[in-house]
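One protein chain omitted, others in place.
This part shows chain A:
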Amino acid sequence: MAAQGRHGGRKSNKMTALVVDDNMVNQTIHHRLLDNLGIENEAVSNGKEAVDIHCSGKTFDLILMDMDMPVMNGIEATRKLREMGIRSMIAGVSTRSMEREVQEFMEAGLDDYQVKPLTVSKLISIIHKING
């Protein structure tokens, strides 16, 4: 999937991703996992920052969205991004595993959901859904 450049023009064929997580340990791990797979990525610390970065004109092939975050949580952020017309693959990544909680997150507009911790194989299965 070709990536949008920062100013909207096509710059490269490298996949791009946005990590949305308030925890620095998780941000660092997810950043490295994505780097390892050759995916250009950046990180923000809550749902509002994820929305704001899209409002600034940036888009990403993949968004890894945590659920529990301050200011704006993952459910609200996912809903907001979908309302804005963002069609990127959004994968929820959270420690929550109760069916009701996951369903609420999925209904907000997720394409996939993975229970933390994120691993190489979970990330690859998310990426296959983009390409598949």
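Quick note on the criterion: contacts are C-beta pairs under 8 Å (C-beta built on N, C-alpha and C of every residue); 3 or more make two chains touch, one makes a residue touch a chain; residues count from 1.
Everything below uses one rule, namely that contacts and distances are computed from a predicted model.
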item	value
Absent chain [UniProt protein name; select from "PAR6B protein", "Exosome complex component RRP4", "Histidine-containing phosphotransfer protein" or "Guanine nucleotide binding protein (G protein), beta 5b"]	"Histidine-containing phosphotransfer protein"
For chain A, residues in touch with the removed chain	23-26, 28-29, 32-33, 35-36, 68, 95, 116-120
